[in-house]
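Every protein chain but one is kept in place in this view of the complex.
Note that the chains are named A and B in the order they appear, and that numbering of residues resets to 1 at the start of each chain.
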Amino acid sequence: MSGTREHDHTHVAPTQIGSPPDHSHSIAPAAPHLHPHDGHVRDRAPASGVPAAISFAGVCAGYFGRDVLDEVTFSVERGDFVGIIGPNGSGKSTLLKTIAGIHPIQCGTATVLGSDPARLDRRKIGYVPQIETVNWAFPVSVFDVVLMGRYGRLGLFKRPTRRDADAVRAALDEVGMADRGESLIGQLSGGQQQRAFVARALVQEPELLLLDEPIAGVDAGSQHAIFTLLEHRNHGGMTIVATTHDLSCVATWFGQVLCLNHRVIAYGPPSQVLNEQTLSATFGSHPLIIGEAVRSAD
Amino acid sequence: MILDKRRRRGAALGLAAVLAATASPLVACTAARDAGASQDSTGKLVVACTFSTLCSLVAAVGGDDVEVVGIVPVGASPETYEPTPSDVVALNHAAVLFENGLGLEAWLEKLLASANSGRVAPVVLSDAVPAREKATGNPHLWMDPQYAALYVHAIAAALARSDPAHAQDYAANERAERSRLAALDRWIKAQVARIPADHRTMITFHDAWFYFDRRYGIDDVGAIEPSPGKDPSPAYFAQLIALARKHHVRAVFGEPQYSPKLAAALQSGAGIKTFADLYDDTIGIGKGLSTYEDIMRYDTRIIVGALQS
Partner (left out) sequence: MHWLTDPLQNEFMVRALVASALIGLTCSIIGVFVVLRNMSFIGDGLAHASFAGIVIAYLLKINLYAGGLVFAVLTALGIGSISKRSELSLDTTIGVLFTSAFALGVLLMSRVHGYVSDLQDFLFGNILGVDRTDIVLVISLAILVLAVVVLLYKELLFASFDPVMAQASGLPTDMLYYLLLVLLAVTIIVSLQAAGIVLVAALLVTPAATAYQLTTRFRSMVVVSACIGVGSAVGGLYASYYLNAASGATIVLAATACFFLAMALSPKRRSLLSAVLASRRNAAAGR
């Protein structure tokens, strides 16, 4: 990847950018090429001998070639708590899907938990997708939904056992929904539904947890509950990557922030990444967002 | 095109002249076609008839002097037929139209309305049969050769009216056909006589055999279809099976244009071993079944063969 300066930068235009990314920044410049020091600032040195949880190098992906993700390079260590921010259409969901192995990669290399994401053991990854993809018409209870998280480890033709039922109850307890097990999923509020889906991911006992917009449309109480449990799990060693729109949350909860706009604009701790220059490079100049984010980063 | 006013006017006139020149032969042709519509290019009288069995009788009387155009194709049923636009065209070119009547061709009225009905004269052949003999309203009169002879007489009369020049031919053909029909009648009688008296029962797919059975002394126990195109209800079917058992019916007769499944169900329900296809509303394709006489002889052999055993 390095030294191939003839890369064409024009086939993907990052959205909402007034001017092209300025590579002369002192802080975390956009890195289309793999620099010797990996190109990104990180506070902690990687634990020696332990392979990265996620390692992306020059990855591109999209529906018509490279239109969504273009030369994405970053790595996530085990135990990190990473938030991915970026404007609409910047590829946040797609990035998560490529990590989860459900969206194909057109170029570059990606390693998740030591293997190719398309081939890795699904049980090690908990994925909480955006809520819209669900078919709400289905008459299923919260318990039924969380139980679905155990199907992966059950395999074909096997019926769920008592151990699975216990795991479901424990997960529901953890997300604060122990009393809502028998409610129909369609009858809950957005926040409660989101918590149920988080429980579904947790019940798998994954090593890596991926969440796509976990707090969008969710009431403040549920937001707090979700982040608290995520933080708790992270302290317990779970690697967590989440995308979000909400910049104020990002500053408060996450250890690392990745600014994405088809490419990695910046990656590092919130205090370093959430400044005016990076944010305008990511979102375009939108004073309201930037002001709010900068304020919460202090 | 940039033309000045004078040139433009000239061009317009020229164009009009060209159009008139090309159009007039077309107009003349159509007019000629309309006027001489009842005669085809060889001068024959063009005659339409509704379905193939009828057409066979018409052709026998008309002979070489007429061109017969049939509407319902061979193999299709006249009772459930759906006319097409080409049928309208065919009617427009015919001088005479022969239909059976008595509700057999329910679609004909609308077709006549679309066609240039002023010219074509419909002849209802069932009118030839006296009212008291067709009191049941069943239209399948031609299945009785004696009634077919009355049809033939009506056909000849109609043809002679439309085409007096050949009246002699039509009369001669009529005589020949009627003597053939008389011979057919005698032959069928002799054949049926070979069936043991207690074997003379029939169940058919639809109610086309009423007059044939009446003429030759066969018990027409019933038909699978209560009326043409209508499926039997479970209760009706159960009654039919009971009737079949009661009358010891020996054979179920279907038709090639209908599904054999109901007949099969009737057979297994009533223990009837024999099943065969008959022709009534349509002649057959190939197989030497191209005239009325052919199918009547064929049907008779089938019926006698089935009921004799």
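A few comments on the model shown:
Everything below uses one rule, namely that a contact is a pair of C-beta atoms (placed from the backbone, for glycine too) under 8 Å apart; a residue touches a chain by one contact, two chains touch by 3 or more.
Since the model is a prediction, treat every value here as computed from it, not as a measurement.
Within the complete assembly, B:231 is the residue of B:109, B:198 or B:231 that touches the hidden chain.
Taking the whole complex into account, chain A touches the unshown chain at residues 100-102, 122-123, 125, 127-129, 131-141, 144-145, 148-149, 151-152, 154, 156-157, 160, 184, 186-190, 193, 197, 200, 204, 216-218. By the touch definition given at the top, chain B reaches the unshown chain through residues 73-76, 82, 229, 231-238, 241, 256-262, 264-266, 268-269, 285.
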